[in-house]
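Could you have a look at this structure, given as structure tokens, before my questions?
All protein chains but one are shown in place.
Letters A and B mark the chains as written, and numbering starts fresh at 1 in each.
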Amino acid sequence: MSRDEKLRLAAQSLGFDIEAEIRIGGHYLPVLRDGDWLFVSGQVPRIGEMVVATGAAGAEASIEQARRGAAISAVRCLALLRKELGTLEQLARIVRLTVFVRSADGFGQQSEVADAASDLLVAVLGEAGLHARTSVGVAQLPKGATVEIELQAKAA
Amino acid sequence: MSRDEKLRLAAQSLGFDIEAEIRIGGHYLPVLRDGDWLFVSGQVPRIGEMVVATGAAGAEASIEQARRGAAISAVRCLALLRKELGTLEQLARIVRLTVFVRSADGFGQQSEVADAASDLLVAVLGEAGLHARTSVGVAQLPKGATVEIELQAKAA
Partner (left out) sequence: MSRDEKLRLAAQSLGFDIEAEIRIGGHYLPVLRDGDWLFVSGQVPRIGEMVVATGAAGAEASIEQARRGAAISAVRCLALLRKELGTLEQLARIVRLTVFVRSADGFGQQSEVADAASDLLVAVLGEAGLHARTSVGVAQLPKGATVEIELQAKAA
């Protein structure tokens, strides 16, 4: 199965249609390409107009909701890369990933939330999805989101 | 008008003199250049000795104060790049930007704060100022600042 098809299926199971338009803000680029380097702007788990995981993990959001949010943010990153490259077959690899998890007092499972994003990247891309990663717990995220992911990748 | 002149005017309107010495900490470099890559250290909105936007956005700092802080941090980044390169005409482009906004409980307008930085970069550099971006809300920033910006750019 092609990477694009794997992405389509993974996205579908999360309620995300990779063919639908991805709304993005107007003051920056969703993906900046410089040579083979690809920088993807921070993605919150938005499907259409709606951020589907909001609130702090460990309070308003359960760890499962936060993990689903992380997976959807990862899907958005891949959908944006696919749009930039035409097909994910043109992606050499994911390089690094930063996962920001909005965290309630005492919530220390940022790594477990980030694993849902890491696992999705590897499920779609195989070895090319492996990456260096940093996960941190933050106070607030845009639109009240539970999680935000930014990444750097490389084109083939 | 040259980029340097545009920067001078944008900075002036924010109360920032780009010819004045920019104070920086001693344990790291304000800008690290490796080949054509330029990495600018995190900048808080300091003018001379004074951090001019302090406190959490949505509490001690209004969104307008936070946005002014973001613009001043962006001016500092450009002033440092100009110092490194001699002139901003030698800058190929801004690549990516991370905007950390110190945020009060329930403040979710990190993107609106970050827009002030993005807009300033584009006002000074035009298309070369477009970038990938991540905005997050954090608990605390150095010197009590409301906003901190770090970026990666490329020399011509």
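Just so it is clear, a contact is a pair of C-beta atoms (placed from the backbone, for glycine too) under 8 Å apart; a residue touches a chain by one contact, two chains touch by 3 or more.
Nothing here was measured: the structure is a model prediction, and the numbers come from that model.
Only one of the listed residues, B:Thr98, B:Ser118 or B:Ser135, touches the absent chain: B:Thr98. For the chain missing from the display, the contacting residue among A:Gln43, A:Ser73, A:Gln110 or A:Thr146 is A:Gln110, taking the whole complex into account. Counting the whole complex, the residues of chain A in touch with the unshown chain are 93, 95-98, 101, 103, 105-111, 114-115, 118-119, 122, 130-139, 152, 154. On the side of chain B, the interface with the absent chain consists of residues 25, 27-32, 34, 37, 39-42, 98, 100, 102, 138-144, 148, 150, using the contact rule stated above.
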